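What follows is a single structure, written as C-alpha cells, with notes after it.
A single protein chain has been omitted from the complex, and every remaining protein chain is retained in its original position.
Per-chain residue numbering starts at 1, and chain names A, B and C are given in the order in which the chains are listed.
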C-alpha cells in the first residue's frame, strides 16, 4: 500500500490489467511515446510495445470506431480522448454504435471497451479544454458513464470498466489528477461500477457531487460542521449512468434535503436528472426545495483567470447554498 | 387562411422567407430534386434553383459546418439533417462551433443559421429513424432548441428561427407531420422563440409536453375532463432551450402538480431539467411529487410494431399517470 | 446494347464450374428474395424493403473470397448477396423483413437489411452511413496484432465515402497496412442525389493518396469483381495492407419502398441499365461456357422458387417477439 494521486492510480490500474490480460490495450493521441498529455499512460509503451499502446492519428471517430472493431474481435481496448472537449467527433460511434451493438443484435454482439475522458475546468484551459460533458452521454442506454474522484476508487473502477462487457465512458477530472494522494492497494482489487459511495454521514442535508466539486463540497462540509454544527451527508455517485439512485434516495429520506453540485453549466446538466428522481421518489420526505449548484449557462470556462474563477462554483458559493438549504 | 398540416406549414414558411430574403437558402441530403424525404422542401428547387436549394453529399458535419461558413459570410442557411438519428456527426460543428462563435469572439461573429431536424418514433423507423435527441443539445449555451408541434406555430417559428441571429435547432416530430391540419395564416407573421404556450387551462395538474406526446396528452386531458372532471392545464414549451420557465412555474404554482411527458427514453432526458426547475422554484406550491413519463431506457424504438407500441408512451399510460397525480 | 457476358474468363481466375454455379444460384436467390419482399410490401405485410437488385454481382463476386466465420464482414444494408453467400438463409431474410422474433439479425429490433451474425462474423450493422469503416479497421488491427491471417471486408455505397469516417478509416488502414478490403458499391445514386453531386474526382483514385491500391471494376461483371477482390484479399492476407475496390453498378429499384424515384431519374436510364443486369450477363456467360442450359436454368429457378415460397410462408406465420422484449438486453451481462 502506497499513497498515489489519481493520475498514478489510473495508470497503475491500466498497467496491471495489461499485464494480466494480453487483450487489453491502449490507443489514442500521444498515449505512446509521450505517455499521454497528462502522463497517465507513461511507461506503458516501453513495457507493452507500440501496438498495445498505440498512437493514433488525430481522429476521434476513428479512435472510438476502431475500439469498437477491436472489441468485437477479441480485444479489450482502452481508448483515450485527449480532452473531453474533443469527444464530439466520436459521438456517433459512442452513442449510436458502441452503446447499441448489444441491443440491436439481440445480445449477439457487445463492445467491451473503455473510453477515458479527461474533463473539467483547469486554469488556462479555456473554452476547449474545460468542459464537463456528462450530460451528452447520460441519456444513452447501453452505455455506462463513470466518474470516480478518489485514487483508490479510480484504480478499482478502471479495472471494472475494462472487465465490463459494455462500453464504459471513464471521466477523469483534470484538476483532481494531482490534487490529493491516498493509500491505493497494490493487490488486485476492483471497485464495482454502479455503486455510489457515502463519504460522510450527516443528518441535516444530502449533497451529491463528483469531480473537483466533490473535493470542495467535502471541505465545506467539514467547515460548516465545525462552525455551525450542520452535518452534511455527502454522496458521490461514482457511476453517473446507470445511476445508483437507491443510495441517494436513502440519504435524502434521512436528511430531507438535497443539493446537487457539479461543475457543468447548470441548465440541462445531469444534476437535473438526480434532482428529478428525488423530487419524484423522495417527495414525501423532502423538507426543502431540491437545489442544484453548477456553472453559469455560458459555453465554458474562459481563459482569463478572473473569469475562470467566476465560472467554477467556489467554496463560498457552495457554503452559501449548503447553509441556505440547511436552514430552510 | 387555409388549413395546413405541419409539413406544409413549415414548407410554406421556408418558401416565404426565401422569397422575402434572398440570403435565405436550404441545404441537405435530398432536399433538392426530391424535395426532401418527407417532402418539406418540395418545389423549392424549382423556384429557387440548385444553389439556394442544394443537395449536399452525405456528410452531416459538412452540412452543419458549411452552414456556419455560409452564415458568417452573409447568408441565412437552413440546413436539414435528414433524420435526427444522423445528427451525431454534426454534433461538433453544432455544439462546439456554431453555438460558440458569438461568445468566443466576444460578440464579433455570430451564426444566423437554422438546422431542421425531423425526430421521433414512427412505425417501421426502428432504432435509427426514431430518436428524440433533444437532451444532447439542451446543455449548450449559445444554441436555441425549438420544437413546435402545431402547424401555425411551426410556420411562425421557422420564420423566427431563420431571422434569429443565433443557431437554432428546429425539431419536427415526424409522426405529427400529417397528423392534424389547422388554420395557418397566409400573411407574414412570426411566432417568437422562447415563449411557451398554454393549450388548455386547468386547475388540477399541469402537464408539460411537446411533439406527438402533446397531441396524446391533449386528447387524454379532454377525456379525463369529460369522464372525471379533472382539469389538466397543458403547457407546450415550444422552445426547449432556453426554456420559458415562467410560464411553467406560473402554471404549477396554480395547480400544485406537474407531469412532464416526452417520448425520449426517460433517464437523462430533458424532462429532468423541467422537473428539477419546478422542484426548486415551485417547491412551496407542490401538492404532489414531480412526475415524468417517457419511453423506457432502451436505445430506441424497435422495428416490430408490438415493441414499438410498447416503447412509445401510450394514451393509457398517460391517462394513468394523470389520474395518479391528480388524485395524489 | 450492353448485354454482354462477363469479360473475365473463369478459368483464368481459378474458379471451377461448381464455384460458378454456386455464385449464380446465390445471385439469383438474392434477387428472388428481394422481388418477393416487394410483393410482401405491396400486400401491406412488409413495412419496409431495401434492395440488392443490380448489385448482386458486386456482392457475390467479392464475398466468394471470404472464409465464413473466420474473416470479419461489415456489410451494408443492400448486401444480402453477401450474407446469403456467407450462410444466412432466405428464411432469415424474410423473418427479418417482417420483424419477427426469429429474425437472425436483431429479433425484430432493427429494420431489414441490418445484418448480424455472431457465428458468421457478420458484425451487427446499423443505419448511420459510413460508421462501419473505422470499426472494420479495428477488427483488422486485432487480426494483425495477433498475427492471424483473418481479413476484414467493409462495404458501402458511393455516398458512404462522403462522410469523415471513411476517410479516417482509410488513413488508419494505410498507416498500419491493415488487412481490410473496402468495397464501394457505386450504384450512381444516394437516394435522389446523383454521383456528380456526391463525389468529387473519383473514389478509387483516392486510395493512392493513402498509399494503397484502388481499383475500379465493372460491378455488374461477377468474374471481374471476383478477380479484383481475390487480389485484394490475397494482398491483405500477405500482410501488405488494404485495397479499395470501387465496383461500378446501378441501383435497379427505388432507394427503398419509401422512395419514389420518378422524382429524380428518367425511366430510360433505368432501362439502359436493365440491359446490363448482372444476373442476365452471368447467365449468358454460363450458357456460352456450356455450364448452363435451359433445363438446368429452370431447375435452379424452380428450386429457388420453392425456397423463397417456403421461407416467406414460414416468416409470415412466425410470431413477433413479445412487446416487453423491447426492454431486454440493453446491457451485456458478465
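Assume a contact is a pair of C-beta atoms (placed from the backbone, for glycine too) under 8 Å apart; a residue touches a chain by one contact, two chains touch by 3 or more.
In this text, all values refer to a predicted model and were calculated from it rather than measured experimentally.
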Shown chains touched by the chain that is not drawn here: A, B, C
Contact with the hidden chain (one of B:89, B:120, B:272 or B:313): B:89
Residue touching the undisplayed chain, where the options are B:67, B:184, B:249 or B:312: B:67
Residue among B:13, B:118 or B:141 touching the omitted chain: B:141
Absent-chain contact - pick from B:10, B:37, B:75 or B:275: B:75
Where the unshown chain meets chain A, residue by residue: 29-30, 32-35, 37, 55-62, 85-86, 88-89, 123-129, 296-299, 302-311
Hidden partner interface residues of chain C, rising order: 162-168, 170-175, 196-203, 205-212
Interface with the unshown chain - residue positions in chain B: 25, 51-52, 56-57, 59, 61-62, 64-75, 77, 89, 92-93, 96-97, 100-110, 112, 141-142, 144, 165-166
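One rule holds in what follows: only the chains that are shown with their structure count from here on.
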Reference chain C; chain at largest CA-centroid distance: A
Most centrally placed chain - per-chain CA mean versus overall CA mean: B
Chain centre separation in whole Å, for chain B relative to chain A (CA means): 30
Inter-centroid spacing, chain C versus chain A (mean Cα positions, whole Å): 41
Where chain A touches two or more other chains at once, by residue number: 61, 89, 92, 96, 100, 103-104, 141-142
Where chain C touches two or more other chains at once, by residue number: 106, 109-110, 114, 126, 128, 164-165, 330
